[in-house]
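One protein chain omitted, others in place.
Then we have chain A:
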Amino acid sequence: MPTPILHKESLIPGKTSKLVLDAPEIARKAKPGHFVMLRMTPNGERIPLTIADTDAENGTITIVYLVMGKSTALLEALNVGDAILDVCGPLGHPTHIEKKGTVICVGGGTGIAAMHHIAKGHARAGNKVVGVIGARSKDLLLFEKELKSFVDELLISTDDGSYGHKGLVTDLLRDRLKKDKTVFEVVAVGPVPMMAAVAETTRPFGVRTTVSLNPIMVDGIGMCGACRVSVGGKTKFACVDGPEFDGHEVDFPELRRRLAAYREQEKVSIDDYQRTAHGN
């Protein structure tokens, strides 16, 4: 069933937006960590996006995306009043949340949006939540205000030093772990290299580290095996066994290579779209 867009907010012009969707049946079930599969047009590809927030009462879910290729470009072309052709979910295992002490939630780029929902779940469960977010520069930082409304502490880094700490989120994370022994878990959502770096940073501290993986998916319901990742030497299907896994066990180089599998076709697709979309 087509899913209406109730609200659209451009976070980074042309690159990243936040959409609030009228999806009462999904909103009723969605928990932090869940994702949906979407398709924009009858010719379109099914793509996964994390549920960044839910409002069960109003029957809405929020998604935040980075425009990467054709499907996300098609999504960015939609506005309030339009509907997304297909939205299927909620999918994946929800985040494991119980009251245990201090949790550090690390977010990078668009991943901050997904991290925000997980952090919110931990805060609601009564954990002390430290948010650590990073981006290349200040104007690419997302969800600062939203996070500040419920986290106990928010640490910020930018690669170019335009805001907060100049450097990487892993610098802030390492400092924090050195000082604070109450941290029972680190959660990281963001680009693959960032999640890999977070896992390496926490490894010497022996702190449980959960990452939310983003392999290429086709169905999102455990039928195709496209989303397989190696975790602890075993093959797992991210859509039904994950998408969250123990970061210390994930084979990140393999994930990175598998994400590049369709690089040439993705280029053909976006070039074709841009040509036709701009009418020449």
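Keep this in mind: contacts are C-beta pairs under 8 Å (C-beta built on N, C-alpha and C of every residue); 3 or more make two chains touch, one makes a residue touch a chain; residues count from 1.
The rule is short, and it goes like this: contacts and distances are computed from a predicted model.
**Q** One chain of this complex is not shown here; going by its UniProt record, which of these names is it: "Glutamate synthase (NADPH/NADH) small chain", "CRISPR-associated endoribonuclease Cas2", "VWFA domain-containing protein" or "Ubiquinone biosynthesis protein UbiU"?
**A** Of "Glutamate synthase (NADPH/NADH) small chain", "CRISPR-associated endoribonuclease Cas2", "VWFA domain-containing protein" or "Ubiquinone biosynthesis protein UbiU", the absent chain's UniProt record names it "Glutamate synthase (NADPH/NADH) small chain".
**Q** For the chain left off this view, which of A:K8, A:R174 or A:R258 is in contact with it?
**A** A:R258
**Q** Which listed residue, A:I5, A:A52, A:L66 or A:V87, touches the chain dropped from view?
**A** Answer from the full complex: A:V87 touches the omitted chain.
**Q** Considering the whole complex, which of A:I12, A:A125 or A:I221 touches the chain not shown?
**A** Candidates A:I12, A:A125 or A:I221; residue touching the omitted chain: A:I221.
**Q** Please give every residue of chain A in contact with the chain that is not shown.
**A** Against the left-out chain, chain A lists 1, 25-26, 29, 37, 39, 41, 43-46, 70-71, 85-91, 218-219, 221-226, 228-230, 235, 237, 240, 253-254, 257-258, 260-262, 265-266, 268-269, 272.
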